[in-house]
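The complex appears here minus one protein chain, its other protein chains still in place.
Right after this comes subunit A.
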Amino acid sequence: MNWHAIRVIYAHELGRSIRTLFQSLATPVISTSLYFIVFGSAIGSQMGDVGGVSYGAFIIPGLVMLTLLTESTSNASFGIYLPRFTGTIYEVLSAPVSVLEVLAGYVGAAATKSVVLGCVILATARLFVPYEIVHPWATAGFLVLISVTFSLFGFVLGVWADGFEKLQAVPMLILSPLAFLGGTFYSIKMLPEAWQTVTLFNPVVYLVNGFRWAFYGQADVNVWISLGMTLVFLAVCLAIVAWIFKTGYRLRT
């Protein structure tokens, strides 16, 4: 194992976030606050409890998930796309590092940033809504698992993308809609039955519900199914990354 390589890649990537610390933290804090003001206070005050918790508290796991998905993906994708774009990737490709070390560095740093953001959002949410977490360990586990999974997904995206517009398009055009339609702001039980079935094909439903279970001890989907689906997605991303390094896809000619 080339531990030094993991150390420097990880530090280099986190350094990138620290240089832009203000934007990195301010953006999610502001947008989460806006969601709480609009959905939590303005609309939420008109709504009854959902699944035994107030609407404001109900949307917290979904909001955290929304940020985790988009931030992990865009962070990790930029992390690997940028050196590809500037040409500095040559150094990583010529270094005595294996897939595992490259991933641990790049994906580890992106996931770390996401976990920190998730915690910041949870703290921000506390200012608006009093909430209790039923399963703190499971919450932490899901937070880390989903950050890692979507950072891996971002890594794949960053290797695949051949332009900045694609990097932005995927989080904006695919992840955000999936997150919004995945029960972030509502329980899927509120939908007509036909739409409930359609929703079950949205992978984000499982992530949000797994996280919500960890928070409040109940959700629309069984927690084990949620966990299973998350692990399946993680495995798919890992398989694609393994394939990328095996074939050299878009990295080595």
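Here is the rule we use: a residue touches a chain if its C-beta (ideal position, glycine included) is under 8 Å from a C-beta of that chain, and two chains touch if they have at least 3 such contacts; residues count from 1.
The rule we apply is simple: contacts and distances are computed from a predicted model.
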Among "Alpha-E domain-containing protein", "ABC transporter family protein", "Na(+)-translocating NADH-quinone reductase subunit B" or "Acetyl-CoA carboxylase biotin carboxylase subunit", the UniProt name of the subunit that does not appear here
"ABC transporter family protein"
For the chain not shown, which residue from A:5, A:204 or A:241 touches it across the whole complex?
A:5
Hey, which of A:15, A:52, A:163 or A:177 is the one touching the hidden chain?
A:15
Could you list which residues of subunit A touch the chain missing from the display?
2, 4-5, 7-9, 12, 15-16, 19, 83, 86-88, 90-98, 248, 252-253
